[in-house]
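All protein chains but one are shown at their positions in the complex.
To keep things simple, chains are lettered A, B and C as they appear, and every chain counts its residues starting from 1.
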Amino acid sequence: MTNNAASELTLQAVPSWMPAFLVAPMIGGLSLADLIALVVLLLFVLNFVMIEIWMERKVAGHIQLRRGPLHVGPHGSLQSPADVLKLLTKEDLTPVAADPIVFPMAPYLVFVPVFLTFLVIPWGPLVLFGNFVIRPFDLGLVYMVAIPAMQGIGLVMAGWSSGNKYSLLGSARVVAQLISYELPMVIALLGVAMMAESLNLTTIVESQMKQGWNVFLQPIGFLVFFLATMSEMSRAPFDIAVAESEIVGGPFVEYSGMRWGMFYLAEFAAVCLNSALSTALFLGGWELFPGSRALGLGWISDQFGLLFFMGKMIVLVLIIQWARFALPRLRIDQLMDFAWKFLLPAGFVNFILTAILQVFGFVPFAIGIGLTLAFAAVLLATYQARRSPSTVALIRTAAAAAVPTSQGVGLPV
Amino acid sequence: MRGVLGGFLQTLKSFLTKPVTRLYPYEKPPLEARFMGAPSLLWDDAVDEVVCVACNICARSCPDDCITLTGDKYTDGKTNKKNIIKDYFIDLGRCSYCGICVEVCPFDANEMSPHFELSTYDRMTLVYDKDQLIEIGRGVTRRTGKPEPVGPLPGILDPSTYR
Amino acid sequence: MAIATSIDMLREPVPSVAEERNLETVEMTINMGPQHPSTHGVFRMVLTLEGERVKNVQSHIGYLHRGAEKLGESGDLEGYRKAMITLDRTDYLSSLLNEHAYVMAVEKLAGISVPERAEYIRVILGEITRINSHCMFYGAFGADAGATTPYMYAFALREEIQQLFEAVGGARMFPNYYRAGGLREDVPQDFVRRVQAIVDRALYAFDDFDNLITANEIFLSRTRGLGILDQTRALDLGVSGPLLRATGLPYDVRRSEPYSIYDRFAFDVPIGTTGDCYERYLIRLEEMRQSIRIIEQALKDLPAGPTMGNAPKALRPPKGEAYVRIENSRGDFGVYLVSDGKSSAPYRVKYRSPCFVNLQSLNDMVIGTYIADAVVALGSIDIVLGEVDR
Partner (left out) sequence: MGVNLGAPTPFATAYANATAPDLPLNDGAAGMLPAENLYARLPQGIVTTSVDQLFQWARKSSLWPMTFGLACCAIEMISTFMAKHDLDRFGLIGQVGATPRQSDLMIVSGTVTTKMAPAVRVLWEQMPEPKWVISMGGCATCGGPYYRYPTVVQGVDQVIPVDVYIGGCPPRPEALMHGILKLQEKIMRQAKEGRRPTADLELVLAGEGVEVA
C-alpha cells in the first residue's frame, strides 16, 4: 500500500486551522485527529443506525396503513434508544449446544468489517472542516470490496456455532449468496474504476464531477451494483438468509440480547454503508446536481457537499426500505439464477460498454447502448412469448364458463 | 417487471393514504349497541333491588359453567318474587361471551355490558361477584329488538327449576 | 421438569462426523412447528432435508385437540345452543358459515322451517364470512411468500367486516348469531347500508390486493408450478374447496347440491387448470368477488318479515340423525347430528372438516421442493388448526 500517498492525502484533507499536535502521526501512523475521527465515525454510525431503524419502522407503518412507533417519545423518536437500552440489559444466553468460543466471537466479526469499510468513504466537504474522509486509500475500491466480504465468515461462524439447524441452513444460504453476488458487484465496479482511471474513491467522485455521474453513463452498472449490494446485506427481497417465515431467523436464531443487537446493527450499518458507496461511486458523491460545475455552482458543493452526500444516501436508504415492504422474497435457486444469469451478464455488458466509451468515444458508446437496449427488448419479448397465457385471465374465463354440476361428484365424506 | 413496479406503486399509494389506525388508549373503540362484553346483572330502579330471582336457568344454560349462584327466600315484599339471589359469581376468565345467559333469562335480569377491559394481574379477580356484576351493569338497559318468545316454552318454566 | 424433557426426546440425532467425511449429502431432519411463524397455528411438520430439498415430510397434528365435538354433546339445558360455542371455535375463521351448517342440521333434525328473511341474512353474512376468511388467507399467504404488507391490507378489510359482525351479532369473531329456525334477533336498522359500504370497500380492497402481489414476478415465480395436485389424486384424497377447484373440477356444494337459497343466485365457480399454488390463490381472490356478487343480489331481494320461525325455545328434536354439508371457505364442511329424542343436547356431534382432509395433500405438494416452497404450499392449503384437530 502506498503509505506515503495516503498520509499526504490525509494531510491535504485536514483543514489548515488544526493544531500540529493533532495531525502529527503517532503510533502506527495514526494521528490524534485520526483517532478522534474514528470515534466520531463510530458515534455517527451508531446514531445513524438508530435513526435508520426508526425511519424504517415509520416507513413500514405508513406503507402498511398504520402509524409505526408513536408513543415512545414524540412520534416514537425514542423507540430505537429504548430498544438499544433494553437489548443491553437483556440476559445474554449461550445455548448448551453452542460452541463457547466461536459463538460469542461471531457478532464482532460481522459488525467490525462493516464499520471498517466506512473508513474509505469520501463524505464530502463542509465549511471550515474540509473534506471528510478518514483514509483516502489509493486502493480504496479494492478495500471496500475485500473488507465487507469478511462478514461472510462471521455469519458462517454464527450459524455453525449456534448448534441449531435453522441457523445452519441460514449460514449455508449466506455463503451461497455472498459468493454469488460478490462477482457481479466487482464487475460493476470495474466500469467505475475504468471511467475514473483510479481506485481512489475521492478521485472517483471528483472524476464524476468532470465527466458526469456514473449513474447516467453506466446505468446498468448502477443497477447491478445496487441489487448486488442489496443482496449482500440480506435485505428483502433477497433476505433468504434470515427468512423469518421459513428458517425463523437464519444464523441469528440463537442469539439474544446485545449479541443479537450487533447483528441487527451490522445489518442496518450495511444498508447505510452501501447507500453511501452507491452515492460515492455512481451518484456523483457530494455534487449537488450533475453539471453544476459547468454552471458555476461548484462552490455550493465545495462548501456544503456533506449535506448533499447525506441527502442522496438517505434517499437510497429509503428506496431499500421501500423494497422490503413492497416485494415478496425470492427462493434460493431463483436468487442464484438472478445473480448468475442476469446480474453477471449485465455486469459484463456494462463493462464492455464502458470500455467502448473510454476507448472509442461517445458515438460508438451510444450505438452500443442502443444495441443493448434492442437486445434486451428482444429477450424480453421472447420471454413474454414463452410464458403461458396469464392465469388470471384463465381463471376469469373459467369462472364465467363453469356450469353447475347436476349432482355432487361423489366426494368421500 | 410490470408486477414488481405495480407492487412499488401500490405501496407508494398506501404510503400516501391516511393510516387507518385507531389510537386506542386515547381514542375509544366505537362499540356497537349489541356488543357483548362481560355479562352483568340488572338493577331494578323502580323497587331498588336486583331483578334476578335466582332461577338458575342462566347457570344451567351456560356452556362454560362459569356462573354460580345461590338463592335466598325473598321476604321484602316489594315485588311478588319468591326468591332473590344471595351470591352470584361469574368467572369472566372462563366466560365465552356468547350471550346465551341473557337469551334464556325469562325475567330479563341480566344483559351483556360493554365492559371489555378485563386485564388483571391475578386471575381470581376475574371472578366477579354480585356487586361487581351490578356495578358493570349500571347504565346498561335491556336491549330492544330481542326476539319475542314464540309459542310455549316447554320445560324451561318448570316450577321445579326455581329454588 | 418432566414434561419439558419429552420434547427433547423427539429430536432426531445429529448425523455423525464419520458420515460427513464420506462427502455424501447427509439428510437433515428439521422440526418445523408446533410454534413456527408460518405453520398457521400449532401444526408441526418434520421435514427430512437433503440440502434445501425436502425429501420427506411428516405432519403431526393434535396440538389443538380440545374436544369440540364431544363438548357439543353435553349440557342438561340448551344443549343444542351450547354446541354452537365450540362449533364456532373449530374453524375460527369461518364461524358463521359453520353455524349455518349446524343450524341447518338441527332444522333438518327437528323439522323446523326458516323464514325467508333469515335465509337471506344467513347467505349475506355467510358470504361476508367467506370474504373474511379468504382475507386471512391472502395475508398469511403473502407472509409465507415473504411479503409483509399483504397482511396489513387484508386486516384493514377484516376489521371493517368484524365491525359489522359486532353490529349484527355482538361479537367480532364468534357472534353465535344463528339459531335453529332463524336468527337470534333481527339485523340492525342500518344493516343494508352497512353491508353495502363493506361491499364497496371490499371491491376497492381487492384491486389493491391484486396490485400488490398478484402480478408480481417474484410472487409468480414462487407460487407457479408449485404444489401441483392433479384431479384424480385430489379426488382420491377427498380434497375439496379451492384445492379441488384449482384442479379444474367445478365442484362447489353451493352449486352441486344447493342448500339454503343458493339456487336463487347467479354466481360463477372459478376453476383452475393446473392445480398449483398460484391458481389456488387466484381462485380464492375470484371467490371473494363472486361472494360480492351473491351479496349484492341478496341485498337487492332481501325481504321483510320475521327472522325467527316456529321453533321451540328449548329444542328436543325427535329421535333421528341428520347430515348437512355446506361449502365453507375451505371446502366441504359437514355436520352430522344424532338425537336420541330424549335429551335437549345432541347425542352425537360430528364435523366433517375440510381442513383435515385437505391437509393430507401436503405430502404430494411438498416432497421434492425447497423448504421455502414447503411453507408456501402449506399456506396454499389454508388450514385452520382448530378445525384439523377439533
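Here, a contact is a pair of C-beta atoms (placed from the backbone, for glycine too) under 8 Å apart; a residue touches a chain by one contact, two chains touch by 3 or more.
Bear in mind that the values here come from a model prediction, so they are computed numbers and not experimental data.
With respect to the full assembly, the chain omitted from this view is in touch with A, B, C. If you put the hidden chain back, the residue from B:L12, B:L31 or B:V47 that touches it is B:L31.
Touch with the chain that is not drawn comes from one residue among C:M28, C:V42, C:A145 or C:V338, which is C:V42. For the options C:L97, C:V123, C:M136 or C:A311, the residue in contact with the chain missing from this view is C:M136. Contacts to the hidden chain, counted on chain C, fall at residues 1, 3-4, 6-7, 34-35, 37, 41-42, 62-67, 70-71, 74, 85-86, 89, 92-93, 136, 148, 151-153, 155-156, 158-159, 162, 172-174, 385-386.
Residues of chain B in contact with the chain left out of this view: 19-31, 38, 40, 63-65, 68, 70, 87, 89, 91-98, 113-129, 131-132, 135-140. By the touch rule set out above, chain A reaches the unshown chain at residues 57, 60-61, 64-73, 76, 78-79, 81-86, 89-93, 244, 248-249, 252-257, 260.
One rule holds for everything that comes next: only the chains that are shown with their structure count from here on.
Rounded to whole angstrom units, the spacing between the C-alpha centres of chain A and chain C is 42.
One simple way to say how far apart two chains are is to compare their mean CA positions; for chain B and chain C this gives 28 Å. Taking each chain's centre as the mean of its C-alpha atoms, chain A lies 56 Å from chain B. Shared contact sites, meaning residues of chain B that touch two or more other chains, fall at 1, 4, 7, 10-11, 14, 20.
Contacts with at least two other chains are made by residues 149, 153, 156, 212-216, 218-219 of chain C. Taken together, the chain C residues at the contact with chain B in this complex read 75-78, 81-82, 84-86, 149, 153, 156, 159, 163, 166-171, 174, 176, 184-186, 188, 208, 211-220, 307-308, 310-314, 316, 344. Residues 1-4, 6-7, 9-11, 13-14, 20, 30-36, 57, 60-61, 63-64, 96-100, 103-104, 112, 145-147, 149-156 of chain B are the ones that touch chain C when the two sit in their complex.
In the complex of the two chains, the chain C residues touching chain A come out as 28-31, 36-38, 49, 52, 142-149, 152-153, 156, 212-216, 218-219, 221-222, 224, 235, 238, 240, 244, 248-251, 253, 255-257, 268-273, 278-279, 282-283, 286, 290, 323, 325, 332, 334, 352, 370-373, 375.
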